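Quick one: structure below, then a few questions.
What you see is the complex with one protein chain gone and the rest in place.
The letters A and B name the chains in turn, as written, and every chain counts its residues from 1.
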Amino acid sequence: MSKFDEKEIRHKLEIISQIKPTSQSTGRALEKVRRALISEEERDSNTNLWSKFKKSRVTRLAAAAVIIMAIGILIFPHRPAERTKPPEVLEVTKSPADLLTVASLSIAYRRGGIVEVERQCDEAIEKLGRRETKVSIQELFTEFNGT
Amino acid sequence: MKSINSNNLTKTICIVLVMFVSAPAVFADTPDNAALLYYQAFLLYEKPDDTMDKMLSDFLDDKIKANEVIEQYIEKNRKVIDFIITAADTPSCDWGYDYSQGLELAMPNLAQLRQVTYLMQTEAKLLAEQADYRMALEHCLSMHKMALHSADSTIVGYLVAIAISGRANSTIQDILKDTAEDLQTLDWLRNQVDKISERFPQFETVIQHEQNTLGIYMTRERFYELISNEGLVEEPSLLKIAQERFLAADEQFFTRNRDYWQSHFAAVKAALDKPYSQAFAELQRVGNKAKSDVIENPNATATAILAGPFDRVYSLSVRLRTHLNSVGAAIDIYQIKAKTGQLPDSLPADSPKDLFSGKDFEYEKTTEGFILRCQGKNLARNEIHEYEFKVPK
Partner (left out) sequence: MRERDKKLLEFLEESGAYLHTLLMRLTLPEDISEELMQELFIKLSCLRDLDGITSLRAYAQRTAINLAFDWRRKNRQNAVKITEIDKPISKEASPLTKLIQDEELEKVLDVMGRLKGAGRQVVVMRYIQQQSYDFIAEQLGKTSHQVRALCHKALSQIRVLLEGNHYQVNRKRLDNV
């Protein structure tokens, strides 16, 4: 094979760029796609009938659930005044560093398996929060100069 | 004199110039330690806000389809992805852990590694959707390599590695149907999956590491650290027993605890030589023994606090390997289909096995493709796993 330089490569690509399909071929391609799209639409419209039916059943069930809940609320009204407030508990929140030690993650695993480990990792990331990845020159000068 | 000095000066200048010219050029080469690249990626990665997070999560769960917002998010993190790909391809990864810190060792890199894995998985799905299957599969293999880097020998690192590899396998499972007729890609992928399978650390390595690193607590000073730091011992009743015993402890207490610890691990390692169901039962028995012994036997104190739930981690390890094996077996089937045009009637000979039973997977053809079903149960979850693979219509 001859040694290629980029000029050669561009020349080859230019040759390829001049290839054109015949109009019959393009016509055939477009017609096949049209037919494929139309037949897919017909197939989907049959399944759509089914999904509409399912949806309407689901809608009916959902409506029934709402009615049952509404009845429940009427029979057992919520009386906030009578509820006793739970004692206030001072929650000591853990830092991301605390959440991500071997001990903490091991305890998380024993408590809730790998799902709990992943949840704790997510919690730590949440606490680390979003941070700037860029600092402007102006900000740096301001820091140095104290103004 | 003047001419001699100027000659010397000229000579010196020439020598210095020659040294500069002949000095090796400084190439911007990638570091040998993948962790340096990962840390750079973590620093560049901007955590998505809640809305974006939900969208990505729904996309990965197939609840929503791809959209331009997701594509833009990926493009925004292009540099992060480039760093991750290079890091994943770097053989060696040293996170710089100081294992002498024992249970207090922080591993923030694991949480970040999980986050960027989601990024890779998202792009893999987008690429597959745009018919760039090979690149999508490359991303999945990068995820596997990231998992290998996570699995440093601690149980926690191993667990995160299992989670990452599991996601990689699931994504490969989804993409395979689109490469079902591409024999070249299937051959390549089969080869890669075999290599990943060989390289994934054995559970025995993790056990040995636990034995060594947590064995540091078998001295008076380190045991005191263990029982005086609230976050290290979960069960209050166990902590109370340990504190009481510590107050009365002599040096023999720590020696005997060390011996009990070693014998505990000897039993754990012996269990791992057995087939899965027996190994699981034995690991459960050994784990429960330490917990029950501690009431009457002071020698079991440290072990009861420190020993991990090895039965469950072992099951997870077997599950991951089995999933990987199912992908390998599926590729064997796809290869036959690509050559003959039909799914085979039975599993090809020498296909990778279901590690829960040690036997071949059960192979069942379906209208959508085929299912590979384990013949043994995952005893930790009381579940039989099956893996579905689709073929194009």
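Criterion: a residue touches a chain if its C-beta (ideal position, glycine included) is under 8 Å from a C-beta of that chain, and two chains touch if they have at least 3 such contacts.
Since this is a predicted model, take the numbers as computed values, not measurements.
Asks: With the missing chain put back, one of B:E46, B:D89 or B:E362 would touch it. Which one?
Replies: Spelled out, the listed residue whose C-beta touches the missing chain is B:D89.
Asks: On subunit B, where is the contact patch with the chain that was removed from view?
Replies: 64-69, 72, 75, 85-86, 89-90, 127, 129-135, 138, 141, 145, 181-185, 188, 191-192, 195-196, 199
Asks: For subunit A, enumerate the residues touching the unshown chain of the complex.
Replies: Touch set of subunit A with respect to the missing chain: 1-6, 9-10, 12-22, 25-26, 28-30, 32-34, 36-38, 40-41, 44-45.
As a convention for this text, only the chains that are shown with their structure count from here on.
Asks: Can you compute the centre-to-centre distance for subunit A and subunit B, using the mean CA position of each chain? Integer Å is fine.
Replies: Chain centroid spacing, subunit A to subunit B, equals 23 Å.
Asks: Please output the residues of subunit A touching subunit B within their complex, sorted ascending.
Replies: Residues 96-98, 100-107, 109-111, 113-114, 117-118, 121-122, 124-125, 128-131, 133.
Asks: Could you please specify the touching residues of subunit B with respect to subunit A in the complex?
Replies: Residues 43-44, 46-47, 49, 102-108, 110-112, 114-115, 154-156, 159-160, 162-163, 231-232, 234, 308-309, 312-313, 316.
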